[in-house]
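The structure that follows is given in the form of structure tokens.
Shown here: the complex without one of its protein chains, the others still in place.
Let's turn to chain A:
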Amino acid sequence: MLNPADLTKMLNQANSGGIHTTLLVNSQGALVAFSGHGDSAVRIKATISSNIWLAYENSRHNAISDDGMHCFLASCEFGIIGVQKAGSSGVLLCMFADKTVGLGILRAKINTMATFLNGPLANIIAP
């Protein structure tokens, strides 16, 4: 069983050192779990992240090798964002950080978190 309270606590552990929001979003762009502070636009962030992921995923056959996309990092106007698949059901883990955070540390964190979540999230069945 997945305990929503624990899940949020878990996500919250990543929120340090410039990373301010960590969330899980399903393949339909809906927010699954969220931890972060000070920003109301999480749903929008979730939607956009999942949509970018899907856009790449849909065209990966001509761009990326067959084993699919592992992670993407984007550096935006006001911060950086990392997205990686967690579990087998298409749930995505997204992290949002300040501009000051290095892409490497974001990648390391998101990788660690995703690996950890792979276990518990395997229980979720894709819709």
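Keep this in mind: contacts are C-beta pairs under 8 Å (C-beta built on N, C-alpha and C of every residue); 3 or more make two chains touch, one makes a residue touch a chain; residues count from 1.
The definition used in the following text is that contacts and distances are computed from a predicted model.
The chain absent from the displayed complex carries the UniProt protein name "Ras-related GTP-binding protein C", chosen from "Cytoplasmic tRNA 2-thiolation protein 1", "DNA primase large subunit", "Ubiquitin-fold modifier-conjugating enzyme 1" or "Ras-related GTP-binding protein C". Within the set A:L11, A:A46 or A:V101, the residue that contacts the chain not displayed is A:A46.
By the touch criterion stated above, the residues of chain A touching the omitted chain are 25, 27-30, 39-41, 43-52, 54-55, 74, 76-79, 81, 96.
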